[in-house]
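Complex shown without one protein chain; remaining protein chains in place.
And now, chain A:
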Amino acid sequence: MLELSAVNSFYGKAHVLNDLSFTVARGQVVALLGRNGAGKTTTMKSIMQLVQPRSGKVTFQGQDITGMPTHKVAKLGLGYVPEERRIFTDLTVAENLEVGRQPPRDGTYAWTTDMLFDLFPNLAERRGNRGKALSGGEQQMLTIARTLMGNPSLVLLDEPSEGIAPVIVEQMVNVIKTLKADGLTVLLSEQNLHFARAVADMAVIIEGGTQKFNGTLEELNAHPEIRDAYLSI
């Protein structure tokens, strides 16, 4: 469904992604793992074309999206949940969702605000509140809900468990499982295995922008030395 082939991305002179290649198949949840600074966020941004790869190719549903304007990438059905959340703090919860709203595409789920409020009951209570009044966990849920409003077929989740309370992390795990059951494809990035273990089928480990491992979670569990070398424990 999503394929990166030999992607190289730079910030100015800094070479951040080095010949990165991996695929995400339909219906899978793939965990992109690596330490702080490994290039996970840059990978996400390179897929969304927020950072344009200097070489290599990104294809989504068979279509080359390299160099495409970000809004067109999003319209194709790629949903992006950034690490910094970036909710619109001056807008209410309902308005934040409105910004994300896009008509459903063929074969995707057609989300409504009510369905999302069922999925995230905390948000329902706060629909009239401004984004800046939300807690960190609520903000994280809002970013996911906002992205789902665009009815994406693949969601990029950049470090969804970062900086939120364990009880909320638990909720996030459930949400991702629900979404997966509904047929959504997910690429999520994490620094450690705990979250990935709960939801992911496949894992890709990167270090210094280079791929170090690509396989199922079972394979990764069978090789603790890989985990010790590239992930924080």
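The rule is short, and it goes like this: a contact is a pair of C-beta atoms (placed from the backbone, for glycine too) under 8 Å apart; a residue touches a chain by one contact, two chains touch by 3 or more; residues count from 1.
Definition applied: contacts and distances are computed from a predicted model.
Novice: Select, from "ABC transporter permease", "Lactate utilization protein A", "Electron transfer flavoprotein subunit beta" or "Hydantoinase/oxoprolinase family protein", the UniProt-recorded name of the complex's unshown chain.
Specialist: Matching the unshown chain against "ABC transporter permease", "Lactate utilization protein A", "Electron transfer flavoprotein subunit beta" or "Hydantoinase/oxoprolinase family protein" yields "ABC transporter permease".
Novice: Among A:88, A:109 or A:230, which one is in touch with the chain left out?
Specialist: Residue touching the absent chain, from the options given: A:88.
Novice: Just one of A:50, A:124, A:173 or A:198 touches the chain that is missing; which is it?
Specialist: Final answer for the missing-chain contact: A:50.
Novice: Using the definition of touch stated at the top, determine which of A:69, A:104, A:128 or A:224 touches the missing chain.
Specialist: Spelled out, the listed residue whose C-beta touches the missing chain is A:69.
Novice: Residue by residue, what part of chain A touches the chain that was omitted?
Specialist: 12-13, 48, 50, 69-72, 74-75, 80, 82, 86, 88-91, 95-96, 98-102, 146-147, 150
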